[in-house]
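The next block holds one structure in the form of structure tokens; read it before the comments.
The complex appears here without one of its protein chains, the remainder shown in place.
Order as written gives the chain letters A and B; numbering starts at 1 within each chain.
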Amino acid sequence: MAISYEEFRSAIHDGARRRSLLFRDGQPFFVLLSQQFSRAELEALCDTATAIRRLDRHRDGREFLLAILRGHRVMNLFAQPSTRTAQSFIAGADKLGATSTLVSDIQTSSFAKGESIADSVRTLSSFFDAIVVRHPDDEFATQAAWALHNSNRPVPVISAGSGKSQHVTQALLDFYTLRYSFYERGGVDGKRLVIVGDIARNRAARSLALVLTKFRPASIHFISPVDFAPDDELTGYLRRHEIEVELSDNLEAWLRERGREADAIYMTRLQREWDSGGAAGQPNHRATKSELGADDAYVLRPDYRLLVREDCVIMHPLPRINELPSEWEDHPGFVVWRQVRNGMWIRAALFATINGAAGEIRARAQRLQLL
Amino acid sequence: MAISYEEFRSAIHDGARRRSLLFRDGQPFFVLLSQQFSRAELEALCDTATAIRRLDRHRDGREFLLAILRGHRVMNLFAQPSTRTAQSFIAGADKLGATSTLVSDIQTSSFAKGESIADSVRTLSSFFDAIVVRHPDDEFATQAAWALHNSNRPVPVISAGSGKSQHVTQALLDFYTLRYSFYERGGVDGKRLVIVGDIARNRAARSLALVLTKFRPASIHFISPVDFAPDDELTGYLRRHEIEVELSDNLEAWLRERGREADAIYMTRLQREWDSGGAAGQPNHRATKSELGADDAYVLRPDYRLLVREDCVIMHPLPRINELPSEWEDHPGFVVWRQVRNGMWIRAALFATINGAAGEIRARAQRLQLL
Partner (left out) sequence: MAISYEEFRSAIHDGARRRSLLFRDGQPFFVLLSQQFSRAELEALCDTATAIRRLDRHRDGREFLLAILRGHRVMNLFAQPSTRTAQSFIAGADKLGATSTLVSDIQTSSFAKGESIADSVRTLSSFFDAIVVRHPDDEFATQAAWALHNSNRPVPVISAGSGKSQHVTQALLDFYTLRYSFYERGGVDGKRLVIVGDIARNRAARSLALVLTKFRPASIHFISPVDFAPDDELTGYLRRHEIEVELSDNLEAWLRERGREADAIYMTRLQREWDSGGAAGQPNHRATKSELGADDAYVLRPDYRLLVREDCVIMHPLPRINELPSEWEDHPGFVVWRQVRNGMWIRAALFATINGAAGEIRARAQRLQLL
């Protein structure tokens, strides 16, 4: 039963073997990778989120939801502070009546006394029914899942952003927002999506792209400084999934020429605070703090509104600096605040799904003609 | 609909225009200023607090209260640590069945990445039904309210102490304690109140004085070091509201001469840790940490008990150093611990009022003959 970490890690990164470790009884148990869900599972998850959102509007529905995970305890183990992500998980669990705890001091606790990660995770997990994990180390969530896989009291693990590579639940909320926005236009299949900004280092944009491979968008167009373009691993993966991939580095030129093609524009922040050299067209340039967000080339200027359709969906994972000015807020396709709320609903849906309660929730919503 | 911050700010500081922004459907929505409530509203709030306090004593009443805000989520956004104020709000919300979260790391979160206050408040508020705000900046609570006023999902904002100017809920709990203490003696109208200590920089004392303008106390006598006396803005405001204002700087002399006039003595801490010069009678004196609380001139010495009436109410907002010695604890008018508990009850009453549940609570208490 006990397997080594290396075996566990290599198995979950292998599409064929992944499922036996990450799912139990047909439900996700460890949520570690954006690409671990099937198309049908993603659609069911979105429907569950919508059911929860609509049930929550009425007193009866709210009471029904609050009983779903009553007595259930969730630990949010955040080694890296992320107030909004943590609060979104806590709110999602709360909607279903679960109790959440935020533990953010693991750095200073028993690790310092020489305890192993496995012991520490297993000890803390003893008091909970599920754990949500955020850590600067890409491997931490996987190590936590491995430690629990090998224990005699495993509990589900959900990654809330692991290192620089994955941000599964951000991808799920972004996908949910896209799907919802395109609901009366046939979903994301056939749509042309534009992702703007720092793709290379942005977990949200990368993770969303991985989820989209389960669907049939017509194309994903990345517009970014040359140095922050998606790597070959990502573009290759998308192309193998028959998604047309285009790259360019001039937002204005592209919008003037082809802006009306865009079904959705997903803006991201140029994370200049991390820069150690290299901005578009200025190789070896070393950015300073004062330049944070200063590059107008990747700002969706208010005057660009004339260049995109009124039904183009405008998204941003937040926080933003200047790349998506407030003048866009009354554009009909501006769904940024909906994204934030959707984060709470999709996380609630994930908790419900993991605990096998999603079917019951959707059935209740259907009976009340909310779905 | 969207108004500029300058407009918003100037409107709420204008008695005539304030109400349209701070109240919705006749209920307070943004609680930012001690002077925003009418006399009738303050009385109703106190009655609601009493109803909650008495209902909470019995199992049935407790169950009734726990259902009032069930499923309701409150964020306590404390940029400035204040354990007791935060815990008082959390306890108050808890009494009505609401869930609270304390967020205290906003300094280190997305603000540092260049996000605006408006975006940050609006993002976090997405997961909540009300927010309580404490911040060292006088303007922060107002900015938060403005950001939410302009959003399409506004939630109530309650200031929990904003900069050096206002501490609304402290004023409400102090007023509630006074009103309750004078309940069988006709309320605060006609009473002579004495406020001792550092008035200039003490939010609690100033805020209480602002609330008292909605009533008819006979006089407020401020006894403080000359340099820490109330400013002309405050004394002018009180006089315009027909409250007799007196100032002096010698506590012992005043008590010996007129101590038996006092209906209530409100002690405050000389906040010597902030001093950068000037104590009573010693101009240009620079206080050091070691002198913290050392000035006997503004201590209510145990032997002064002979100088005040037995029915004189003795208050203090806490924490205290040496200015209200423990020998006073068995004085019949000593209500300092009641003040602390009242903070919880009045905050619960405020949550109930904001959510339109105050009438139902008072009605239940009346039916059970608790009010």
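To be clear about the criterion, a contact is a pair of C-beta atoms (placed from the backbone, for glycine too) under 8 Å apart; a residue touches a chain by one contact, two chains touch by 3 or more.
All values reported here derive from a predicted model rather than from experimental measurement.
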Touching the hidden chain in the complete assembly: which of B:Leu66, B:Ala218 or B:Leu368 does that? B:Leu66
Of the listed residues B:Arg122, B:His135, B:His149 or B:Arg269, which contacts the missing chain in the full complex? B:Arg269
Cross-chain touch to the chain not pictured, restricted to B:Ile12, B:Ile90, B:Leu300 or B:Ile361, is B:Ile90
In the complete complex, the non-displayed chain touches which residues of chain A? 70-71, 73, 75, 99, 101, 103, 105-106, 108-110, 113-115, 119-120, 122-124, 126-128, 151-153
Go through chain B and note every residue touching the omitted chain. 62-63, 66, 81-84, 87-88, 90-91, 94-95, 269, 271, 273, 292-293, 318-321, 337, 340-341, 344
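The rule is simple: only the chains that are shown with their structure count from here on.
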Cα superposition of chain A onto its copy chain B, rotation angle rounded to the nearest 5 degrees, comes out at 120
Where the CA atoms of chain A average out and where those of chain B average out, how many Å apart are those spots? 42
